[in-house]
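In what follows, a single structure is set out as structure tokens and then discussed.
Apart from one protein chain that is not included, each protein chain of the complex appears where it belongs.
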């Protein structure tokens, strides 16, 4: 009839090599999304579950999700950490309803099957039936073995107080999963100190989950979208910065250092300014104090594929958990923390700086918004594609921010695993 | 890539014989659900529509649904009961908007086609066009016959004041449909007395409609989930009880008798929902008076597949109508009634005991909740399955409650009809 | 199992020739709907965008949609009208968020790519990277040409102050698209006078978008549904009236003339919505003043397929924009206007008569309602069909209102283009 | 403003809400002065200076015409309405005319569905005080919920 | 009604809302007279004259039985409740009994979802005034939201 492209391609195919042009249907297709869940969240990857500090005492538990599957992180009576799927072994009820708490055992309310904090089936009411007039009535068949009917236990990795889990027990070690370089940045942040939970923020972002990974793999936008940074002189094109990936290019770290010594551009500090220019009115919003463990970098943003972002932005530290919900939305849970030896001043400082981040943050609220409207753009013409060619077509670590290389890296990995 | 099962099976197949392990996708799959509507609700089954007492006078009507299809139950001017699909024969408008009322005829507001209370097309505006300057303009074609354009009339069965209907006029008789045994319990409750409507409660339960059938075919849960029963000594595993099915195992009756003297501790052992016996503060909540028509049983719960539950729980009697809405939700409409010759005391008693049931009921609110979270469990891993092996793998009537036999029976029938 | 028709046909086929019986699945099927978007809204058709009077000044813009795709109508600095797809050429963000306003250029907030009001890419931050240590870091590849990365520009047609656009630049001329007859009625309303915007009304109607086209192609309903018209003697089946279509039968005009002297009782006989004639209490509701440009007709309703209705109902003039949203809903945006030379009295008259139309209008609110419940009817039995046989089976212009010919005409065109 | 009048005003608001929620249209009309204006208008038109409204009745007679329409001629799906109104703010009180505003939320419930937020916005009122009696000279309902859920039949 | 009592009534309504939203059930019970009636009923039953309610507690003792049920026996998903209540309308005040009504909206929030309109309707109350003390003789919650979102555990 006409030579217009089909706006809604039926069997979408990613044309050509390379990943500098990402088809919009990669963000909108329901079947692809299910495959992403299966291949990234439910298999072969370590997914973020929480922090040990959230379950400090034996019996403590926290309910969370991996992909779209509800799981429970427990600290068992031996002090070990377990991650268990929140689906009763009997007739499948998602039995644990509280978000957190302390329990001696896990009980499904429907028929009171109960499980240890490790997920082992301990008790089945009327397992052997009921005796009546010398007769046994009902009960489970002889072949029924409680130990074959445990809850679904995930493999768990903990490091530096952070808990990851995998549905597939054959997954490589957590250390191999991160790779040496990213692991280094992980260890910089989680270096064994005790963490102190400061609280949660939650938001539901109506966009594909990968957009959040992209956003934190995109050093191109902060100086452009987050005008706030620039207004108060917090972001400069000549800050020292580097981008690092693991071998597979799925994880990344954006490392930046304010006040760079090796900059060769002739620039001033930006300290002088117009009279009309802005000044923050309450200085505490920008009261940054260097912490020894930072080393040189003043901010490191780590994207651990597929499920979490570790953020250290000057004195504000948090984990940001990606919980996909259909191809077009994800829940985003922020856990802010500090360290056990923080002074009250430092705690207050972290809390005040938290105003920059989260669902209302001076420089994060807009990330949620651009993700929402990116998704809207994709949905109106799935046949189209994004152009991610800043810094060329390839994938490599760089020493600057003017590149979309990390995004290309992520899609290189995505194409390989998804076989698209 | 790995040997994990596909979490979202593409062409789900029910493995093996038997129905003691029910795949979760049987509750979540959209295409299967459409097939269920076609094979259970829209064909070959009698579905519940209402009580004659709801339309006592000629011209009275009540709007309700069968499956997802809107239908109208009318009492025509001859006093007969009709069930008519609420879709205009002209251009398909779901024309009847009130929930109940009294009308001389049915009129579609869009173009005023009007129908008798039996569903016969009576009038079409401008059927023969308009005369102008001696010419006829417009109107319906000569071949158009009003009697070929009636509303879709369902076959109706009434018994004991209860109204059922079938889209397929070839369906077996209502009596055959129930089978002799279930019919007996039906007649126990609807024995010809005039019913008195006490009112409605409505709830939307976000779970697959079959879960409600299962719930009332599951004598395993009341003593475990409904702690309230046990708290006040209302439920004991050693109460006298029997389970009955029709030949096809689709319908069932759970019959129980309170006040069995032989208290056995065994029956509440290991039941964590057991609470130290409590005194009810206002005795009227448990003021049970035996009614002659009960016979021995003090409670009979009938599940009529696929659409309704008839409940007699001591003095509280009600019909519970299952109105599916997608694979993951159903509307659940409770019609409480009494009998024309109830004393005011008995009416008040029924109303007070109604506090146990319905969307806020002491022992029903939790049924809605467990159904919701069963569905959540299924959705997170459709490849998995429920274990319904209490009392073995077979399907048979029993004299005790420690069995999931009725559930296995229902799925045996389901597999046969669904050809899964 | 039984010989009932499949209620949810899998591969729906339109049986037989002709279009007097429209299958319900034509309104409910998701895949068909996507095809409709592709073939009607996104290809080969001129779709309504707005009125020039909405963007009077250079830099003015208005955001709207074609089908489900967000577009922006701008007046560029040369005074020209442009229609541009609201999707950033970089990574696809639907960047324009305001509904209307004035801008010198279009900027995407995510990475500040900026475009002229014509949609040309003007600026890309760090296009050529950043110089550091005498080295260029990052930036877009050499092959990247801004002029190959403009926003998606639509072809635009303006006539009489009305703006249409097409995604396909090869579309026939707007004049050919309307065809001479419909164009005549178009020019009667938009005869070059300056328009004055009076304001907007918006409603979301939960029905298939074609139902709105049908509704205004259906001269059968006004005298039957809109009792208000009859109550105050505003509508009579024997008013002079004619129906006109373009060659392809996709567009139509319903032309009627009030005040035909030959009152015929016949025309309200059998219309149960007829009410004893009432006096309006505030005469201003019916204070109709003939305007010279009307010519003989007192009301002309134009349906321009697929996207807009032009309404002149005595002194109330408006455009009614159809914005589909899935197979089962559309947004309906009313733009009421007057003419630059209207007296204050005439403006007030138009505004008072606006009480008849729109989401709360005396004779429009019910159109939204019947559309909603038509859709409900279709969804409950997609295998069924509407009967549109008033005035026979054919498609032709007529001089009366007792016919569904325009509806048959539209579906004739629909079947041809949709190849159903 | 004296306490007495303030309470009366609060009552007027509550009574108005109760009357429309009870579909007591005679009562509804009775809250207005003979000469009055009742307007339901999208915030957009209000803010951009466009005169068009969704309902615009400019006399008590016209309100009665609307009542007739709602009762007799307008086909519509039955629905429940429920108003929750915030405390009134007194903007001015001169020459026996109170100018007041209040935020409102109207919830619509159809028989077989959930209650939904149907229309939220702000009342902008001019009220004549005459001895014991308070009557609306004008009530403008400027609503945020510009995308109407199909249709508005009953007054807000 | 004197201002003092009017304010007290307004406070009673606000305190009631705060108590149920804080899940302070002892407090909830304490608002009622020994002999009292608490009823949560669909508008349909109310308007059609059907006596059935969704909750019907006819003594303070029975309210306490409900508290026990909510606390100890009723399995349910945890949720937050939030009441927003309009200004009360005084229908009558005789023999120390205030008859009053108010519109209410209750929002339910589950941990990982949006807040939803859970139950909207009208309170129809009879309140005993005894010196400084106001106690409910009866509180009827006649609700529009007849299709309940699964279950109602806490009082409205």
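Each chain gets a letter, A, B, C, D and E, in the order it is written, and its residues are counted from 1.
The criterion applied here is as follows: a contact is a pair of C-beta atoms (placed from the backbone, for glycine too) under 8 Å apart; a residue touches a chain by one contact, two chains touch by 3 or more.
Note that the coordinates shown come from a computational prediction; the quantities given were computed from them, not determined experimentally.
From the set A:200, A:294 or A:383, the residue in touch with the chain omitted from the display is A:200, counting the whole complex.
Among A:58, A:123 or A:359, only A:359 touches the chain that is left out of the view.
Residues of chain C in contact with the chain left out of this view: 97-99, 109, 202, 204, 331. Where chain E meets the omitted chain, the residues involved are 3, 7, 10-11, 13-15, 17-18, 21, 80, 82-85, 87, 105, 107, 109, 111-117. Counting the whole complex, the residues of chain D in touch with the unshown chain are 3, 6, 43-44, 84-90, 101-105, 116-122, 144-147, 149.
As a convention for this text, only the chains that are shown with their structure count from here on.
Note on chain placement: the centre of chain A and the centre of chain D lie 48 Å apart, centres being C-alpha means. Chain centres here are Cα means. That of chain B falls 31 Å from that of chain E. Distance between chain centres (mean CA atoms), chain A to chain E: 42 Å.
For chain B, the set of residues that touch two or more other chains comprises 97, 99, 109, 202, 204, 225, 273, 331, 366, 370, 373. Shown for chain E are the residues that touch two or more other chains, namely 44, 75, 77, 146-147, 149. Two chains count as a pair here when they touch; such pairs are A-B, A-C, A-E, B-C, B-D, B-E, C-D, D-E.
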